[in-house]
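I'd like to ask some things about the structure below.
Yeah, one chain of the complex is gone here, protein chain that is, but the others are all in their spots.
What follows is chain A.
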Amino acid sequence: MTPQMPQQAAWSKCPGCEEPLESGDLFCGACGYDLSVVPEPPRDRPTVVIGAHVDWPEAPGADGSGRPGTLQRSGEVPGTDSGGRELPVAAVRFDGPDAAPAVAAAPPPFQEPGAAAQFGPAATGGAPAAPGTSPATGPSGASGSGSGGFEPTAPDPRAAGHSGGHSAAPPPGAKLCVACRAGHVDPDGYCENCGHAQPRERDHMEQELGSVAAVSDRGLRHHRNEDSFAVSSTALPDGSPAVIAIVCDGVSSATRPDDASAAAASSANEHLLDSLPRGTHPQQAMHDAILAAASAVNSLAAEPGAAMEHDPHRHQNAPACTLVGAVAAGGLLVVGWVGDSRAYWIPDDRSGPPARLTEDDSWAAQMVSAGLMSEAEAYADERAHAITGWLGADAYELEPHTASFKPDRPGVVVVCTDGLWNYAEAPEEMAQVLPPDAAGRPLHGAQVLVGHALDGGGHDNVTVALLPFAVPRQGAGSA
């Protein structure tokens, strides 16, 4: 990978812990933050709100009641790009030569290291928190090669240590174990020498699609990634772009949580891709997409589970997951969710207030909203993360929450699972972690956020989608 020039000179404080820095520092003296991966300092970018005009009818209030919004007819939304021109059909770009599918639900079979571009450098196998593995381990055999669509920007300082392992490249066609580097991998995915499970497709996934990007990682403490995401873009009937990000978190105590999250993310995404171009109001579309995702997860319960012999004590629990989605279309920002996965609004101009756009379906949130506990107390409780709403056949009553916003300034929507927000709960914390240039480099921004969660301990699967939201420039609507 191309080493990045340290840019510490531009920083007076560590972006990780606010510790003052000295010029020439490569790492923060306090927290060890790798300053070589810190993005460029923000350029002066004045916020432009005056005169931004969108002719979209007022969306229903963000009351969270889940009531569907009104139908939006096609042709009502004028769409222009920031220069005032008609928007092109959103360009689609994949991360690597293997063209990660738009939906993460159908990963290709295991690829040998070196060819799998979607295995990113932030994968966890060689992380310091995983004792018992050799230093050269890690599922990141791909970080040095094969990356066609983007330059891996290494949010994870550990990635640098991986390059040493690549010199021992396996002979073509042979899969060497990533854990011991000595044994070959049996067809069932375990090393014939040390027995260690090989990284799976889903252990670390990255996708960048035009202006939206997502990264998902297994984390450091879970043996598989039960999160899933989908990012995509389409066009409204008038040709203006609609960008979609969906993030789902499988419920670990249920059967096949990984299948549940993948099914939910892909079916919600497909539903939006289908309904938005037909002119359905985005809020209505989001509502319906959550229902579609719910029925996709429900149908998993009926299927006979694979490899049930290993999970007999989990048999009785229907597959379940959370969902959070965001759609940016025509000056409107629509979020929808069930469960405790969240969306945050971080304005590009950090002087403006960041905000959390979702309200958890969780025990802690209920305690707080009922006034029984303070937020600090509630989230310190071991029951904090018990969710009270989810997608799945055993959900009591599905109540999709949707909300519409009409931001008056550009910003980035952070769509994430609790694997991230546990390490940046408050909107202000999230804003601090998010690189200032996230709107322009969403994949990098998502990598940095995932890296933040892994640095914090990576106790859960971590999934982040970044959805930049642009406000048409001054005069765009009045020309």
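FYI, a contact is a pair of C-beta atoms (placed from the backbone, for glycine too) under 8 Å apart; a residue touches a chain by one contact, two chains touch by 3 or more; residues count from 1.
Definition applied: contacts and distances are computed from a predicted model.
Looking at the choices "ATP-binding cassette domain-containing protein", "Bifunctional protein PyrR", "von Willebrand factor type A domain-containing protein" or "Putrescine ABC transporter permease PotI", the name in the UniProt record of the chain not drawn here is "von Willebrand factor type A domain-containing protein". Only one residue in the set A:176, A:205 or A:220 touches the chain that does not appear here, and it is A:220. Looking at chain A, the residues touching the absent chain are 124, 129-133, 180, 182-183, 188, 190-197, 218-224, 252, 309-310, 312-313, 459.
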